[in-house]
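Sharing a structure here in structure tokens format.
Every protein chain but one is kept in place in this view of the complex.
Up next, chain A:
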């Protein structure tokens, strides 16, 4: 098993978040032997997406005490020579805090919460690396090698038919179900706020059949696999770095995207759609003719504002919002531009605001009427796509594979090898480590920021429209100064991230307190808790909350390398997700690190045409996997052809 891992690589990468995965693909593509490890049982680290049960397991894991006692660490000490020293790595991730779960949806009596067993089976126990994961979500067992398994990556084996799900359902045991309930309650907030219905008699709700589709908790659990819940809520700017990289490197063939359909604004207690493209402005019923002209005029100016310095030079010292007031824009237009288009804080400078507006506008129309794309099956797909690319070019993957320490040569001060949890020593030239793997000792001087997150499952869209399949983004400006604007992304079921008749809502802001404290007020503004008794009384204008999760995630994106203690020069650190809407930071970081490590190599060049690859039998390929992978590359790229169109075919707009 583990001993079948080669002991020598060019690059060892620890962590499968987006920057690490991009680096893995880039290194492997440029011919480096790459070993890509993750101690978790799934890809993506804090960039991952989970099914509902997967998320519950993840929560459980997060809530376990962050310092699980390490079993027998003794053995690896022997592998360190006298001339070497070890830098231990953290074995338990501490980047998630303050998780709080609220369940509002009712429990059906006749409905057994059957899929529960999946929760139990889900790889919550990190230590047992040998057990095969029945869920299949990230089940690359250690001995399986890159190329072959890369085709069975999680993205592809999300079951699409109900039949598959129900097969497992029949295995369910009552005891497990009960156990689950208990577990659930321990995470669920004590009755305090909003959870009035928790102990409510369930018979009641069988009597009335309201117009609204009622989704019960058991249904959510049962349909749990329909969910792909992102830990970080991000979108792709359609002219952003990530899209460019996906297209350039051809990794785009592994993923499919949907256009965000609406940009929303929250103004005077109401959610409204922001007209931002030419067609939107034309079609808008809310704007007057004159507003249409003024808005279009301003937006057109923003597209090449650099060419007209006379129009903003006098306001360089002002804030963007002050500048907007001078532009004849009516208050609602100012709100739209400031919060929904530029998506900046009120205090941001005129130039930054113009820059952000321009960026938004240049992304418009490339793939559709809004500037954003969302990856089907969730953001968590993206790191996996890059991993797949890495695997195609020979990278080797091991999940659930912990690393005990980095081995540093005392004399040169360079890192020589790692020692994994099985006590195997693997040497390499370069080491890339994700921030959360670094020990507290290494990070003792580091000051982290935090991201506040909420994940909601709701029964309706925050703005009803002709079609119920909308993907919307909304920025709720801060009520009081000093707090942050909250970004809300609402996903419909056709994004393959939630079950039918529900919406998956992500809230994100940079933290000032705990996630719930930061976000709850916005949640209350937009949603009402699901309470069976009030169904008929209440005007059903707001969508109802079925389930909510709050957590804080560490934001290590602004940490400079020099803040880490004693890292050898050939150990590079990737940060976790940042708070921004796009993934520009991760891409930039990956590219910068790659150029630092391999200054003469091209970063993720397009793969060659299959026809142009030469198969040269005489040429001695040093390793079998390498040759295999070339074949894989060929097969893969021809097979990938049809997916390849997906980004390009929308371009005609």
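FYI, contacts are C-beta pairs under 8 Å (C-beta built on N, C-alpha and C of every residue); 3 or more make two chains touch, one makes a residue touch a chain; residues count from 1.
Simple rule for what comes next: contacts and distances are computed from a predicted model.
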item: Undisplayed chain, where the name is taken from the UniProt record, one of "Origin recognition complex subunit 3", "Geranylgeranyl transferase type-2 subunit alpha", "1-aminocyclopropane-1-carboxylate synthase" or "Electron transfer flavoprotein-ubiquinone oxidoreductase"; value: "Geranylgeranyl transferase type-2 subunit alpha"
item: Of A:247, A:294, A:446 or A:484, the one touching the omitted chain in the full complex; value: A:294
item: Among A:77, A:283 or A:541, residue touching the chain not depicted; value: A:283
item: Chain not shown, touching residues in chain A; value: 28, 31-33, 278-279, 281-283, 289-290, 292-294, 296-297, 393-394, 607-608, 611-616, 619, 621-623, 626, 629-630, 633, 652
